[in-house]
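Structure incoming, see below.
One chain of protein is taken out of this complex; the other chains stay put.
Residue numbering begins at 1 within each chain, and the chains themselves are lettered A and B in the order written.
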Amino acid sequence: MTTTDNSGDVRLSGIGKTYGSFTAVHPLDLTVPQGSFFALLGASGCGKTTTLRMIAGLEEPSSGTVHLGDQDVTHLPPYKRPVNTVFQSYALFPHLDIFENVAFGLRRRGIKSVKKQVEDMLELVQLGEQARKKPHQLSGGQQQRVAVARALINHPKVLLLDEPLGALDLKLRRQMQLELKRIQTEVGITFIHVTHDQEEAMTMADTVAVMNAGRVEQLGSPTDLYENPQTTFVANFLGTSNLIEAEVDTRSGGDIVLKAGGGKLVLPEARCSAPATAGGKVLVGIRPEKISLTHADDAGAIPEGRNRLTGRIVDASFIGVSTQYVVESPVCDELAVYVQNVERDGRLVPGADVVLHWSPAHTFGLDAAQDIDAGVETVEEEAA
Amino acid sequence: MPFVNWLKRRLVVIAGLLTLAYLLLPNVIVTVFSFNRPKGRFNYQWQHFSTAAWKNPCGVADMCGSLSISLQIAVWATIGATVLGTMIAFALVRYRFRARGAINSLIFLPMAMPEVVMAASLLTLFLNMGAQLGFWTILIAHIMFCLSFVVTAVKARVMSMDPRLEEAARDLYAGPVQTFLRVTLPIAAPGIAAGALLSFALSFDDFIITNFNAGSTVTFPMFVWGSAQRGTPVQINVIGTAMFLIAVLFVLTSMLITNRRSNQRA
Partner (left out) sequence: MSTLTEAPPPLVSAEPAKKPPRKRGRFTPYWLLLPGILWLVVFFALPMIYQASTSVQTGSLEEGYKVTWHFATYWDALSEYWPQFLRSVFYAASATVLCLLLGYPLAYLIAFRAGRWRNLIMILVIAPFFTSFLIRTLAWKTILADNGPVVHTLNTLHILDLTSALGWTAGDRVLATPLAVVCGLTYNFLPFMILPLYTSLERIDGRLHEAAGDLYARPWTTFRKVTFPLSMPGVVSGTLLTFIPATGDYVNSELLGSTDTRMIGNVIQTQFLRILDYPTAAALSFILMAAILAMVTIYIRRSGTEDLV
């Protein structure tokens, strides 16, 4: 599917949605290139579903325009847009069997001979046997595949997926992620996928837009977002980050030298998204798996040129592939450190004094004016 | 005390079945007495077995005529109430508008009003307007009191319907009319059918409101009422038994069909 065709591009310009005085989506610009697998990631209520619904035509934008390729579809009703949706909880028609569910879109467009197409489509999603069953007779995973088939059979220019895997259990979800990825690669249609599951977004999508409170916080490839987050929300929402408040000391070459607690930390200027003026505050971020732990007795063996902090282990939990430590340090109460269980140091137990050290290249800097806990998942959010 | 324990565990079942017997006893009597050959005008005492009434169900003057009037009124009242009630139910569930509370009360009140009050007040209106009492006034009254029941039945169904289904239809190239015909209506159908069935039963069996507003028109319940004074022909029991049997057979067949269908599918 190599094509230079851009008719599957989705361009949102200044698109926004307000309900009375509540702004669901702040005007945003976004371009999703033809053939890409794009994810809109965010917690519930962040505006990601509203954005998707505006692309589908199910929601009228309060401002801005939606383009598909070169065509302005902003005011087209959903049934005139070459876009199809896989709905959350699937919305399969309960009064129609699987075959008729899949054939629905074709029939509405006046296509008479649907049998071959529907059968091929059901084969693709491995449901050929179930054609004459009603939706409620299928399992969750099968219903999900019917929903995908029902949308894909129409050859949409863009397929929208609204939390399509939310109702499935963990194992099935992993399987369906791979399945969807396979289908997308095969058919080459632009997929826009809305999810609150950061792992799902990262495994499936080429490009992820992280949304928070009606705004796009950051847009990029999964690796880029993970390695170089630009806001505390992204840093905390995608995986775990240790964020340490620090003061800018000096600049040397391409590096910024920061003071945190008693020690100094080095941060490559290119990896700092905040304006760093001497004396100003910056949040220093480091992912837990990038940190190495060394017992305080062996501190001398740590190579020069690494950022270091001292602390004491508060808690250690053995996960199997790794051990997760919580370390208390003068600069931060709770630093998370994930250590691969390659050669375990028996002295690293709660109460032990340790040195944390990491390569400056893995450090990132964020604007200290933000909420340091933005995007941290709390228990209530998990439950909801 | 095994017997006492046995009784204790089945107390609910026994009490329930006794109630069921109480509910069905009159129907048994009606059926048995449809084979009676009474002495005199009233069919209240068992005399001799006879199938005469079954062989000649329309043998009583005016009875089958009243039955036909009742059926006509019931059919038209069902159609009228179902159409109007379904429209109201959709408006109530799907749209936000002013005066919702007032409209809800207006729909609830007819169900919370003793029939005799509605009957009397409607008669006052017809008398004041100088309307000719008869078929049309009965029909108007029946549509009025069936309407609320249809709204309630359809509303419950439409409310429990996932709005995403209609969005999915629009997303799959169905315009507003297609969406309504292909998705909304079929899914709301059980609620509409329940409302229609209830309307039919209520209209066909209504006596009090009809009695006030019928003028000289005689529906089947009014015929029965009149015969309670003049003498009860056995044919009344024949009609009553036949309707009971038709209803049971109708329900049983439809249940068998749905069962077989779901068995085939599974």
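The working rule: contacts are C-beta pairs under 8 Å (C-beta built on N, C-alpha and C of every residue); 3 or more make two chains touch, one makes a residue touch a chain.
In this text, all values refer to a predicted model and were calculated from it rather than measured experimentally.
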(message) From the list B:52, B:84 or B:161, pick the residue that touches the absent chain.
(response) B:84
(request) Using the touch definition up top, pick the residue from A:80, A:251, A:312 or A:344 that touches the left-out chain. (result) A:80
(request) Identify the residue among B:116, B:159 or B:257 that touches the chain left out of the display. (result) B:116
(message) By the contact criterion defined above, which parts of chain B meet the unshown chain? Give residue numbers in ascending order.
(response) 12-13, 15-20, 22-27, 29-30, 33, 44-45, 84-85, 87-88, 90-91, 94-95, 97, 103-104, 106-110, 112-118, 120-125, 127-128, 140-141, 143-144, 147-148, 151-152, 173, 201, 204-205, 207-208, 211-212, 220-221, 224-225, 228, 232, 236-237, 239-241, 243-244, 246-248, 251-252, 255
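Just so it is clear, only the chains that are shown with their structure count from here on.
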(message) Rounded to a whole Å, what is the gap between the Cα centroids of chain A and chain B?
(response) 56
(request) Sort out for me which residues of chain B touch chain A in the complex. (result) 162, 164-165, 167-175, 178-179, 182-183, 186-187, 189, 265-266
(request) State the interface residues of chain A toward chain B in the complex, per the touch definition above. (result) 56-58, 77-80, 83-85, 87-89, 91-95, 97, 104-105, 108-109, 132-134, 137, 150-151, 154
